[in-house]
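Would you mind keeping the following structure in view while I ask a few things?
Just one protein chain is left out here, and the rest sit where they should.
And then chain A:
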Amino acid sequence: MTAPVLTPDVLVVGAGPAGLTAATALAARVGQVLVLDREATAGGIPRHSDHPGYGIRDLHRFLSGPEYARRLVDRAGAAGVEVRTAATVTDWSGDRSVEVTSPQGRFRVDAGAVVLATGARERPRPARLVPGDRPAGVYTTGALQNLVHLHGGRLGGRAVVVGAELVSWSAVLTLRHAGARTVLMTTTQRHPESYAAFIVPGRAVLRVPVATRTRLTRIVGRGRLTAVEVEDLDTGRRRTVECDTLVLTGDWIPDHELARSAGLEIDRGSRGPVVDTELRTGRPGVFAVGNLVHPVDTADCAALDGRHVADPVRRWLDSPDHWDDAGVAVQVDEPLLWAAPGRFRPGGPTPARGRLLFWCRDEIRSPRLTVRQDGRTLADRRMPWPASPGRIFRAPWSVLSGARADAGPVTVSVR
């Protein structure tokens, strides 16, 4: 049986905020745009993130996740984009062709350009190498919100949340909605990491004690979770906290399987594909946007990546012989873990929102950012905002303005 072949101008893999926004922007610039998503419903993570805080920078609204997802889907539809759901891209069959499984059959897509927008997920318990039993009742935020918001799950009892960043508070809200009380949040940091806006309602309204400098050391329970063991990193003292639910939040890893199986260069820190300021990967005609590239940003910023990629895709379709992916690499020193975009052409186009994005391991209240290239200092500035673990740290693109094309990688550090 030979598989049917679809031949859109652009294939977008992933119907989350980044993919849908890219498709909507592309529909106005190119011919046929096809979006594929493996989920039964388009919209990505916001579908099951049922609290307000979405759409601020891209739609200039303050929406709940599900509302935001619906709006993006509607806009794509109105723009003439074809969105196919329950369609899983399983493999590559050519530079810009993929194999797809769906209830309508197994088919192939040969596209002029491919935009990867496959998002990111949280590392589950095994990937964090947490020892102990393997009882039921251990979730990631994604699994929890799926269960509670899309499948009406109820929990009850006592919950422990690992992490104290934005997504962790989102988990606490979901737990409360599901009938569970969060008795403890833990973070290895000295301070809870989330936005101030969340800390206030978090502490005052939700009244959750946060154990800082604390790590999870063991999971206890045969069949059902009964307790976790946590360790104070400063004293080494361990204690047991009884609970029925454990939510492991944050610790993101991009859904990079298609990117990796394409053999794209992968950033060692983010584990996403390396892109340039036009979101181009190393493979001609293949682009990457959203949380796949910078795990994780807020949905609106992922969406704005999608908008940013439209012109470069159009340019590629117009002149496909033109794919100069040479450029200067952006490297980081710890505690920075990665930078995006990871490559740029001095004097070339600026990235989405004119920002250079980083992930920082530690909390730095008043970071001083230094950029060097080949022994020269290109920038040395005190930043007006903190660098916090668990969320993107941004710098204006101008910090790279003195870079030369022929002087090797630039290296960024913060203190």
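Please note the rule applied: a contact is a pair of C-beta atoms (placed from the backbone, for glycine too) under 8 Å apart; a residue touches a chain by one contact, two chains touch by 3 or more; residues count from 1.
Please note the rule applied: contacts and distances are computed from a predicted model.
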{"item": "Chain left out of the displayed complex - its UniProt protein name, from \"FAD/NAD(P)-binding oxidoreductase\", \"Protein translocase subunit SecD\", \"Putative aldouronate transport system permease protein\" or \"Protein-export membrane protein SecF\"", "value": "\"FAD/NAD(P)-binding oxidoreductase\""}
{"item": "Touching the absent chain when the full complex is considered, from A:59, A:150, A:233 or A:329", "value": "A:150"}
{"item": "Full-complex contact with the absent chain, from A:125, A:158 or A:283", "value": "A:125"}
{"item": "Candidates A:222, A:237, A:322 or A:382 - the one touching the absent chain", "value": "A:222"}
{"item": "Touching residues (missing chain, whole complex) on chain A", "value": "1, 3, 38-39, 86, 88, 90, 101-106, 121-127, 129, 131-140, 142-144, 146-147, 150-151, 153-155, 217-219, 222, 253, 257, 260-261"}
